[in-house]
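Every protein chain of the complex appears in place save one, which is left out.
Up next, subunit A:
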Amino acid sequence: MKIYLTIFFLLSNLLCHSINISKEGQSTSSEIEQPLLRGHKTALYKAKMQVFGKVFSGLVLFKYNQSQKDYNIVLLTEVGITLCEFYCVDNNIVVKKASSLFQSKMAQKTLSEDFSYLIYNVGKVKKVANGKYKNLQKIRYTLDVDGELEQIRKRRLINGVIVNLEDYSKGVPSGIHFKHRGIKFDMKLSLLKVS
């Protein structure tokens, strides 16, 4: 019985210590801004998607609504037909409208998650190495020499994702590449316009 009490005491101490470390880690943590629409209203990207071996292309519009302080995201074809529309509610991206091509819940969820990495503030993160951080959701962030987000990585057995971001010369990344793990979905965005 005494042994069990000792073990319990030691474990409790360890637990308390680890909580303190975690708190200290957070208190000394940094904040990382979201890569998109910092001070911009809209960003228009050309999109190229590979889904289960099939290649699609189109345009993606990100629009910040100043009055409602939320975002709208529209995926459309080059000829102007809307494929999928998203809007934001309580830090979640939900589908407003989806064409028959995007009725799959998996496709909608994947796109919503992918876009959320770009428009939501990362918030507090803990430094894990030089230029590398992670947050409470265990999403890892790598910053470039200018302090801009260069890579976002979410490890997951199914639908893990690596987002590579490059060239912030126009204030937002000119190239964004989503590579998924566990599902055959790959999306490349190339900046066309920002305002």
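The definition used in the following text is that contacts are C-beta pairs under 8 Å (C-beta built on N, C-alpha and C of every residue); 3 or more make two chains touch, one makes a residue touch a chain; residues count from 1.
By our rule, contacts and distances are computed from a predicted model.
Novice: Name the chain not shown, per its UniProt record: "Succinate dehydrogenase", "Peptide/nickel transport system permease protein", "Outer membrane lipoprotein carrier protein LolA" or "ABC transporter substrate-binding protein"?
Specialist: "Outer membrane lipoprotein carrier protein LolA"
Novice: Check the options A:44, A:143, A:162 or A:183 and report the residue that touches the missing chain.
Specialist: Of the listed residues, the one touching the omitted chain is A:44.
Novice: Spell out, residue by residue, where the missing chain touches subunit A.
Specialist: 42, 44, 46, 48, 55, 57, 59, 61, 63, 65, 72, 74, 76, 78-82, 97, 99-100, 192-193
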